[in-house]
Structures are given as C-alpha cells and as structure tokens.
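Here the complex is missing a single protein chain, while all its other protein chains stay put.
Note that the chains are named A, B and C in the order they appear, and that numbering of residues resets to 1 at the start of each chain.
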Amino acid sequence: MSFNTFGRVFRFTTWGESHGPALGAVVDGCPPGLALSEADIQPFLDKRRPGTSRFTTQRQEPDAVRILSGVFEGRTTGTPISLMIENVDQRSKDYSDVAKAYRPGHADYSYDAKYGFRDYRGGGRSSARETAARVAAGAVARAVIPDVEIIAYVAEIGGDAINRDNFEVTQIAKNPFFCPDEAAAARWEKLVDEARKAGSSLGAVIECVATGVPAGWGAPLYAKLDSELAAAMMSINAVKGVEIGAGFEAARLRGEENADRMRPSTAGSNQPEFLANNAGGIAGGISTGQPVVVRVAFKPTSSILTPVETVTREGEATDIVTKGRHDPCVGIRGAPVVEAMMALVLADQKLLHRAQCG
Amino acid sequence: MSFNTFGRVFRFTTWGESHGPALGAVVDGCPPGLALSEADIQPFLDKRRPGTSRFTTQRQEPDAVRILSGVFEGRTTGTPISLMIENVDQRSKDYSDVAKAYRPGHADYSYDAKYGFRDYRGGGRSSARETAARVAAGAVARAVIPDVEIIAYVAEIGGDAINRDNFEVTQIAKNPFFCPDEAAAARWEKLVDEARKAGSSLGAVIECVATGVPAGWGAPLYAKLDSELAAAMMSINAVKGVEIGAGFEAARLRGEENADRMRPSTAGSNQPEFLANNAGGIAGGISTGQPVVVRVAFKPTSSILTPVETVTREGEATDIVTKGRHDPCVGIRGAPVVEAMMALVLADQKLLHRAQCG
Amino acid sequence: MSFNTFGRVFRFTTWGESHGPALGAVVDGCPPGLALSEADIQPFLDKRRPGTSRFTTQRQEPDAVRILSGVFEGRTTGTPISLMIENVDQRSKDYSDVAKAYRPGHADYSYDAKYGFRDYRGGGRSSARETAARVAAGAVARAVIPDVEIIAYVAEIGGDAINRDNFEVTQIAKNPFFCPDEAAAARWEKLVDEARKAGSSLGAVIECVATGVPAGWGAPLYAKLDSELAAAMMSINAVKGVEIGAGFEAARLRGEENADRMRPSTAGSNQPEFLANNAGGIAGGISTGQPVVVRVAFKPTSSILTPVETVTREGEATDIVTKGRHDPCVGIRGAPVVEAMMALVLADQKLLHRAQCG
Partner (left out) sequence: MSFNTFGRVFRFTTWGESHGPALGAVVDGCPPGLALSEADIQPFLDKRRPGTSRFTTQRQEPDAVRILSGVFEGRTTGTPISLMIENVDQRSKDYSDVAKAYRPGHADYSYDAKYGFRDYRGGGRSSARETAARVAAGAVARAVIPDVEIIAYVAEIGGDAINRDNFEVTQIAKNPFFCPDEAAAARWEKLVDEARKAGSSLGAVIECVATGVPAGWGAPLYAKLDSELAAAMMSINAVKGVEIGAGFEAARLRGEENADRMRPSTAGSNQPEFLANNAGGIAGGISTGQPVVVRVAFKPTSSILTPVETVTREGEATDIVTKGRHDPCVGIRGAPVVEAMMALVLADQKLLHRAQCG
C-alpha cells in the first residue's frame, strides 16, 4: 500500500519521482504565525544537495524550493504548506538496462511484484531523491521547535568509525562527510575514493542528537517517541537498523549498569540530573529531558558499476551494471535527512503533547 | 499523547494496567469467516505467561483470555473482537517505594513529567504485562495469514550469543529461554540464575523470522514493511534497537557483498531465487518473497533489587530498591511478544496490499 | 471495512453485540488528572437505558458501567480508559426468523452481502444497543469540556413537531420523550402508543445545542467541525440526515438573510455579538462562539410487528414479522446518544485546537 503521509497532527505528505518533472511535500497541521520563507528552507536542502563533492552523485540539481501555499506575508497561516522542487538534471536514458532486469539490493523486483509495473527511471519513487522533500518539510518542522537543536553526523563509513575522543562539533560542516572527527574524515576520503573508483559502494552509520527536548514528549506505547523515531528513520531509503541510546549495546549491560542514575540538579533546576544516557533520552516512550540520541544504519548504495548476477523481468539469468550517477556512499547525504526526520517527529510530538496535556 | 491503537486496516487497541482489574485488546478490521475461539489464542498466551520457570517473574497469572465480541458460532464476523484477560495476582503493596521515588531506567520519571501523575502499581501502563494483550491480538492476526510461519527465539542473553551452527528449531520449545541452541541454553541457565541471585538483570536479543510472506507486501516509503516492523518492535517495553536482515552489519559491507544476487528459480518457480538474504526479505519497503528477518534488542529489566541512586518526587536524593516480582531478563518473554507484533504487522500489510493491488 | 474508532486525538473505540456477553468502549487520548468515576458516567447511561417507559423497548438492562483501566485514585491517568457494560437480558431465541430472512430497512441484507455472515441475534453489531458504549464514552468526553453545556431534545416525532413558543428546557427531563414542549409531549404519548399497538414505528428529529464552545475550534476543510459532527451523527444507527444551523432551510434564504450579522458586544466582551445563528455556530468549519446547533433525522425503527414483504437468504419470497422487544420510536432514545456524539466531537476538537494553536 502506498502511504506517503507521516505524522499524526503535524503531518507531511511527499510526492514525486527521481525523473519526473518535480517533487514536493505538503505539510499540514503547522501552527500559525511562524516566520517562514524559502530562505529558511533552502540551507537545509543545500546541505543535502547532490553534486557538491566527488563523494556524492554527480547529478546537478539546484534543489530550489518554492512555497506554493500556507504562508502569507512571511508567516505560516495554519493551512497546508505546499513545497515544490523541480527536477532539472534528469538523464533517463541511462536506465534502459534497469527497465529490463532487476538490480540486486534495489527495489526493482519488489516493486514489480507489488505493482506489476514501475517507473524505472532512476528508481522512480524509491530513489533517494525523494528525501529532498523530507528535508524541505523538516525545515518547516524546525520552526515549530525553535528550542530544540538537532545535529546529525556520520559516525562510521564502511566499518571505519570515528574516535569519540576526537569529536569536534565544528568539524561536521568542514568536510564532505558530515564527520565530527578530522582524522576519520581524512581516512574516509581515501576509503570512499577507492570504493568509487572500484565501481563499488559503502555503508554508513549516522548518529543524531537532539538537545532541548523537554521531559514529557511521547506516549507510553504505540506512538512512543522511540517507536515514532524508529518508523521515521526506517522509512528512509537504504536504512536497515535503528538504535535508541545504547541500542543493541544495552542488551549486553546489566540492569544496574544500564539504568541511568538520577541525582538532584546541581544547577538548581527542579529537574533531576542524569549520570548517564543509555536511554537515549527516552524512558517508557516519553522524553526524559536528556538529549534524544538515535543511531541509523545505511546499507551501501545498491546501484553499482560492479556487475552483479541477477534475472530479467522475463526470468532469464543475466548480469547487471548500474550506469547513471550514484552516490558511492548514500549514507553520507543521509545525515541531513536523519536530522529532518528527527525534527519532523519532534514537532509532531510537541503538538501531540500539547493536545493531551495542555 | 496516549496512542494505544496500532495498524492501519487490521488495527488493535490495547488497554489495561499491571495492577488494574483486567487488561485487553480490541481487534478491528479482521476479515470475516475465520475460525476463531479462545482455544486458538490461549496457547500463545501460555508461552508468554509469567511464573512458568524460575527465570521469569514469580507472579502467578493464568492469563485466561475471553472473547467478548466479534465471533459468532466459532467464526469471526468482521466486527470488532474484544479480548479480555483478568488480573488475578496483583500485590500492589510492594510498590509504596515506587510511588515516592523514580526507578532509574524505568518510565516513572517521564510519566510524571508528562502526566503529572501515574499509576505506580507495577509500572501501571508501562508494565510488560501490557504485552499479554498484544499476544492475544497477535493470535487473531495469525488467523489472517495462515500461510505465514513465524518463529522468534532468543539469540543472545547478557552478551552471550547462540552459535548458529547449533541452531535447532525444535530446541526453542524445549528450554525456558526460547533458545534454539542447546549448549547456549545450558550456559544461560547459569547466567540468568547468577543475575537473579545478585538482584541484577540481563538484556537479550530476539530474532524473528517469518516465512511464507509473498513478494509484494509493504509500501515504498512511510508505511514500508520495515518501517512498520521497526515501529511495532520499538513499541514493546524495554526495546532499544531494531534491525532488518543484516541490519547494522549491512553498513559494514560493500555494495556487491550486500546486494542479494538473484538467479532463475531452480525449482521451476517463476520467482527468482536469492543467493543471500542481507535484505531480510524486504527491498524498497516491500517484501521480496524471502523470509522476513528482524532482530530486536531488549535492555535489562529496570526493576532490580540492587540499590540504585535516584531522586524522590520532591527532588531529594535517595537510593531505590525495586521489590516486587520481576523478570531477571525481560527479553526472554519478549520472544512471543515479538512473534505477535510480526503477525500483527503482516496481517495489516496483507490487507493493505489487497486494498491497493486487489 | 469495520472501523470502530472515532476521533483524531481524543479517540474512542466501541465493541460488542446486542446479544453477546458485554459491550464497551476504549477511550484513548483523554487528558490526565480529570476526576472520573463510574458515578460520573452512570447517569448518562440511565437516561438512555431501555425499559424505563412503555415507549421504549421492554428489554431490561441495568447498563451498569465498569471502568477497567485508565483511572487511578479517582483521576484519569492519560492512558486508555476501558469501559464495560454487561448484557443481562438477552433473549436470542426471538431471532430465528431473522436468521433466515432479511428484515427490510435493517442491515441484515447488506451485512450478509458484505461479510457473507452475520450475528443475527438482535441485529448483532447493528443494534442500537451499541450506542450504550458511545454514551459511556461521551460521559468521559464531557469531563474534557467542562465549560460546554450540551442539551439534546426531540423536536419532532412522526412528523409532529414541537412549537418553539412552548420551549421549556426544564420540560425535557419531565417526560419520556426528551420533549421541551409539554403540549407536544402529551400528543406524542398518544401517537407513539398508537404506533406501538399497531405493530408499527415512528421516526423522529433530534436537535442538539452546545453552548460555551469558544470561537476557534474546528478546521477549514476535511475535519471541519461541521464535517466531524455530520460524520458523528450519521454514524448513529437509523440516522438519515444531518443539518447544521439553518440546514436545508439556509438553501432557501437569500445571502443577506442567511449571513448572521455582527455587532460590537453590548456586554463589553471583545467578541462580537451575532444577531442570528443561521450558521449554527460554525463558519468555514470553525466555531464562532455562538451555540453549536445540529439537527438529526432518525428513521422509524425497522424491526416492526407488521408483516413486510422480503426474501430469504436463499432468495425465496416471504413475509417477515420482527418479534423481539423493540423501540416503537428509536429516535427517542437517540437524544442522549446525539448528546454523547456532540461531546465526543467537541472534546476531540478542543484538543486538536490546542495541538495546533497552543
């Protein structure tokens, strides 16, 4: 079933294919009176934009966003905000092979199995290009939660992780990898170059931290803050795993190690101080006031130049090489997308909390 | 925000607290005409039932389910199925300490921050007891997908993993750990006993495999099969991580290693044969026809007898010891819950696929 | 499709059949901290209860409600509130004829066409008995909107309307018809008696007025306050028409007659004063601060003792007489149900407004 709306009261719906005329999002449920213009959205799109270094796809897309509704005299009106981004640099002729055979690891086979039919140009709807619409919607979400700061970065590429002792938040914007560890960024340059030249691709792990989330957002069970984050992150193309806080590592701790101890605030706050954050800022589905921490695993790009054994639509054996312009590590550009999804979930949760608890 | 309904067309709503008179689920959207009786549901509850070995909580609950609506003359009518399980063995007096101070790792503080108020007896709504209602609903879901076989097992306790060479599916029912590796089960007996006696607790990793899911269930993006599974699993109490297929390991593979190659079926099927299943049976959010594979991380039980530093509701420093009867490893009884959530998601996805693609 | 949940953030799900063991509702999304006990709900059920006069069904049901979850120490906790009402006075043997043939005007044929199967005892899920669950949920909704007063009354039975000059709000509770016009109530006594004795039945029109709704609740389009009310009212068994304010009469007015003029408040309020209320308190889908006014048409009870031409399940011609105990005018007991639906919609809209507009 096609479900292209996410969220419960702050909702967004995305549309558009990689090689169609445009793509976009409709954001509904946004509070009125927030300052919003295209200039508030564009910087986030620019971070995600392709073609900015040799480590991303060479497709040249300005990704210029237009606001078509829901904003009047520079402020949101409370009615749906329609955002549109035109596709400029399609080269659909690259995709004739993809029309005939299934790329392993890609959605080609499963789309055909479901719909009997697919827009094969650039992956159609399954293209990572769809995430541009999320990033635009995410910029609107940020206006809803001005006190929350969200930072995502790449923590690992091809199994090579950052050293947390080298963590420098200012580094993230200084290299093409959204990498907070200067030394790791230098290693990754070689690593990604090597994979790219070999016609291969690499996976990545993104971490995202949201600070300034007050205690109390979320729900006890089926729309738990962590459940919503898991759904949000797993809905991004190429994602195969999601962890909250200590994640799988928590399964290896003992109860007394894992439980984040509390102490009266030394800063005079009436909120307790936590001595650790294994919970990733969420307990019982509800935020604790600590930073919300998510880790997201991106598989390596499935579209590669290395020939891979596969079958044609008619069921004949063949090898496939995916020409076209692809990211050697699709996870890199995942960082701004993960940030956007964090913002979108938190904006929704803020409004939901306000609904029930005033 | 309290959201206690899960699913889109096959939906269930759970209700009930650990120490209230009863708990239950309302299953809505179930197809009509399916054979269903309490005897079809009870065995799944019995698997999850507390008090069956010294490795689970000693609370004695028969967990006898009653069907209050939606079934007539042994068949589902298509109208809502109300399931109720009475609580029998509450001992609320154990919880006076919990009323006054926050158990680290538990939902106490975040509930109070959200609602200003909580039912502290046994964790109230945040108790793992709620999962009995899910298991009952999951048994209904299984009737919707009779061709799908779902098996969950514990793959790791306290960091000690099974050896996949020892995997014997018949072992799972033969030990109190849902463990497919006889040798690991023997080790875990000692491991869990030791933790229990020390007043501590352990985490676990559950794996769940669904076979017989045809290619084509799911959605490209926001209700992707993997996104729905991630939300479902992360909605279970104590879960901190979810992986599909190779999960985080996929982020460490190269593109050509990760992509599951396809070959014409040697069995004469018109579906291709996959040479691996790193995708966990899901590509582009849609099932591929391979087994659907999910891994779920459970943190160690937060309610432990070891004293832990915390604060009272008034913000005073204190130590807390959680009396009451608790699972030394809440992940163990997570296996039937994970199975139930897998069934519930797949039943919903089957009906959604039928809605759109007939 | 079976959809038994209503509402967006304040949601309720009902379950249960006329002749099953019980029926109930789960209310989710209720704000925490509200005083609530069974004693707050029971009076509303008592108003709707069958068997209280000869003008309603003679089935004897105490309709005693139990709260099974979501309330702790007399206050709502913010988690789901499960309400249960046991059925006591079923006489299923009355329904053997209904199992074999379709009652004209009833849901028998359409249920069979949809589900291939139905619980024919007392109409099963299509019985007006389901509305007991709504009335119970509605009592919870009233706790959410303490400043709103809701009154429904019968404005017309069998085409005989009240005289608005005789309107006395105190009369409503003084006769078995929820009739605000003493003279009309006297006429209806004869009218309904005559129909009952003739084995026939009558329709009715209910009006419902909610005062104290502030300006600003609602939505511009698809969840407009009027659209939600229309859905809510039309979801009640036997309802065939819904009007807001002047309703169909508005279609016969000229623009300058219909538009409710505004004037500065003479009472010193900063809200304008309206000189009429053709809009029924709703403009552009959003409340104006005037009383919200809805009119609802109930068809005559379909279960009658007069023989009616119909067909059997096998398609043979036959006549059917519906034995059992039925309301000679199901609309009468519709008044407390319409009130409940008004409360449920307004509670939801209040929370939704708070979500978006703080």
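Operating definition for what follows: a contact is a pair of C-beta atoms (placed from the backbone, for glycine too) under 8 Å apart; a residue touches a chain by one contact, two chains touch by 3 or more.
Keep in mind that what you see is a predicted model, and the values were worked out from it rather than measured.
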With the full complex in mind, choose from C:Phe55, C:Tyr153 or C:Phe298 the residue touching the hidden chain.
C:Phe298
Among A:Glu17, A:Asp40 or A:Asp63, which one touches the chain that has been omitted from the display?
A:Glu17
Touch as defined at the start, partner being the missing chain; which of C:Thr76, C:Gln90, C:Gln171 or C:Ser201 qualifies?
C:Ser201
Touching the unshown chain, chain B contributes residues 8-9, 29-32, 78-79, 220, 351-352, 354-358
The missing chain sits against chain C at residues 1-6, 8, 14, 102-111, 113-116, 125-126, 130, 156, 158-159, 195, 200-205, 214-224, 226-235, 237, 239-248, 250-265, 270, 272, 275, 278-280, 282-289, 297-302, 304, 306, 308-311, 315-317, 331, 349, 352-353, 355-357
Missing-chain contacts on chain A, rising order, are 1-5, 9, 11, 13-17, 20-24, 26, 28-30, 32-33, 66, 68-70, 72, 75, 77-82, 114-119, 124-125
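Quick note on the criterion: only the chains that are shown with their structure count from here on.
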Of all chains present, which has the mean Cα position farthest from that of chain B?
C
Taking the mean of all protein CA atoms as the centre, name the chain whose own CA mean is closest to it.
B
How far is the middle of chain A from the middle of chain C, if each middle is the mean of its Cα atoms, in Å?
45
State, to the nearest whole Å, the distance from the C-alpha centre of chain B to the C-alpha centre of chain C.
39
Hunt down the residues of chain A that sit against at least two other chains at once, touch-wise.
8, 220, 352, 355-357
